[in-house]
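With one protein chain held back, the other chains of the complex are shown just where they sit.
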Amino acid sequence: MIDLGGGAAGKYVSQHTQERIRRTAVVLTALLVAIFVSIPVYVMIAIAFQPSTTTFRGGTVSLLFDSFTLDNFVLLFTDTGTPRYLFNSLLVTASSTLLATALSVAAGYGLTRFEFRGKTMAARAVLFAYMFSPIVLAIPLYVIFFTLGLLDSYFALTMALTGISAPFGIWLMWQYFQTVPEALEESAWIRGAGRVRTLWDVVLPVARPGTIATAIFAFSVAWNDFTMARVVMSQDEMYTITVGASLFLDRASIGWSETMAAAVLMSLPPFAIALFLQNYLLQGFNVGGLE
Amino acid sequence: MSAVGTLESRLGELDEKRLLLVATFVPFTLFFVLVWGFPIGYALGMSLFEDPTGTAAFAGLANYADVVTDDLFVTALVNSVVYALSSTLLSLVLGLGLALVVNREIRGGHALRTMMIFPYLLPTLVVIFMWTFLLDPNVGAVNEFLLDNGVIDEPFAFFSSTTWAMPAVVVASVWKYGSFAFFILLARLQAIDPNLYERARVEGASTWQAFRDITVPQLRGAILIIILVRGIWMFNKFDIIYLATGGGPLDVTTTLPIMVYEMAFQGTPDFGGATALAGIMFLLLAVVAVVYFVAFKPEREVAT
Partner (left out) sequence: MARSIRLEDVRKEYHTAGTTHLAVDDLSLEIPEGSFTTIVGPSGCGKTTTLRMIAGLETPTSGSIHFGDRDVTDVRPQDRNAAMVFQSIALYPHMTVRENIAYGLKVAGVPKAERRAAVDEAATTLQIGEQLEKMPAELSGGQQQRVALGSAFVQDPDVLLLDEPMSDLDAKLKAELRVEVQRLHKEMDATMVYVTHDQTEAMTMSDYVLLLEGGRLAQFAPPGDLFDRPVSQYVAEFIGTPSTNALPATVEIGEGGPVVVGEWFEIPAPPDPFEDRIGDAVTLGIRPQYLSPDGGDHRVRVVVDVVEQLGTEFVIHGTGLDGTHINVVDESVGDATASDELDVGFDAADAFVFDDDGRTICHGDRLVAARSRPNQ
């Protein structure tokens, strides 16, 4: 019996040691990934907020962050087209987010609530569009917009951006509305509210989390877009920030410091989303993520 | 009286219902026809003409033949496959490892999750700025680190090396898109009933056996979807490669999307060829989509 007790105690220790090793490995992995993810971000921030003379002092790169300045941003706003680019970006992002979200909510509701033939085909069409290559779509869109004289217009870019963000939004809302019990609507009808009234008073408020997720995804697509803007916009004053800034490195007058300052500006909305809206975002991921 | 009332209310209901039908389906249909159906049909049409934006002489499948026999096409196809496969598989391995780690509820797991979302949301251009700087031969930290540790003797221009341009693009892509696999696998892991693991322990299974017999089979579907969907997206990826290398040097990073762009917008525009290539890519995607639809029946989630 004593032997048996000893054996059990021995196992206890090894089990604990095993657990400790496992835990260390786990923490180490987490740490490595954290470093891999954060180093590029740190480098960007350090360069953007240091005077370029500090960063590139003496031929080597110093990223220790020993002095702080906003000069790079000031330079960006005074010497480059950045204010205009930002304005363009914000405008097309806002309009395409609005359009894609409205379209997704309406389509999601209709596709869920009304019975019609070919639902399977509709679902496949949405999914197919969602997997589609933006650049392949960009080429005919360019020709069509060219023919219609709509190149270099906010309208064309808004349509193109909605084109690539709406399929996923529709898919997300379609799935989301299926989790909203029809009994909620029926109970409102029984109490005398019409369908439209019900939509406004019951359906939309209940669907708000899905709507927010859709809006976040539509926003990200538009804000991050390079492909569509590159194809549709050819005049400097119509460039979005991504297209405008992509040309910075080729210009002698703009160095890394201003470029990284622009990068920081472009990172602000994603940063805010990751920080404050991540739960809505994760909801979207569970439906299938986004390109 | 009451019968009339019922009829009236029913008519009213029908009218409202019809109104809603119109309000929800018209924009949906219009959108798909205008932004998807028409352009795709238009492009497929263009691909049958010589110089479709100019003289527009019908050429049958000549454009297709030209594209397929172009040496660059084979190169680009191979590059696309290499790029899509390597970036997808690498994301999958890293995402799986990290998902298993975070699923164990370590301290700071939540912060790690937030951190992982961030690269995914960053504009591609920002990612390329970061990596271009890090890998820069003159100022880049990676070169500095490798030089200091004696791994290399002289600075190395990753994005302009014929050997290292593709791996460098893949690393940047994994940095940005890797969290897709992570979040999907994490969600799947968290959906597994913890009692299954406890039951396995009580039944005598070791940690490894429980992983092999419970975790892996439960993740199989998610892994296949990641390979398929992420794989398609990476195969069609344009911006990250274009911004990093522009397809160079010497076309080692020229994938099909880059080739399409170059044919359409660089040098003398060749819209016949570009749309033919787009048609080929459309066909490839359609094949994969059919596999996806048949194997996973994703439409079942909304239409039963």
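In this document, chain identifiers A and B correspond to the written order of the chains, with residue numbering beginning at 1 in each.
Rule of thumb we're sticking to: a contact is a pair of C-beta atoms (placed from the backbone, for glycine too) under 8 Å apart; a residue touches a chain by one contact, two chains touch by 3 or more.
Note that the structure is predicted; figures quoted are calculated from it, not measured.
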Fill in the blank from the handout: Sole touch to the unshown chain from B:69, B:195 or B:268: residue B:195
Handout entry: Sole contact to the chain not displayed, among B:146, B:205 or B:227
Key = B:205
Practice task
State which residues belonging to subunit B touch the missing partner chain.
Solution key: 193, 195-196, 198-206, 209, 213-214, 217-218
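We adopt the following convention: only the chains that are shown with their structure count from here on.
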Completion exercise
As the complex stands, subunit A meets subunit B at residues 23, 26-27, 29-30, 33-34, 36-41, 43-44, 47, 56, 60-61, 63, 102-103, 106-107, 109-112, 114, 119-120, 122-125, 127-129, 131-137, 139-144, 146, 159-160, 162-163, 166, 170-171, 174-175, 178, 189, 194-196, 199, 220, 223-224, 226-227, 231, 242, 245-246, 249, 256, 259-260, 263, 266-267, 270-271, 273-275, 278, 281-282, 285-286, 288-289, 291
Handout entry: In the complex, subunit B residues that touch subunit A
Key = 12-13, 16-17, 19-21, 23-25, 27-28, 31-32, 34-36, 38-40, 42-43, 46, 52-53, 94, 97-98, 101-102, 104, 106, 108-109, 112-119, 121-127, 129-134, 139-141, 144, 175, 180, 183-184, 187, 229, 232-233, 236, 238-239, 242-243, 257, 260-261, 264-265, 271, 274-275, 278, 281-282, 285-286, 288-289, 292-293, 298-299, 301-303
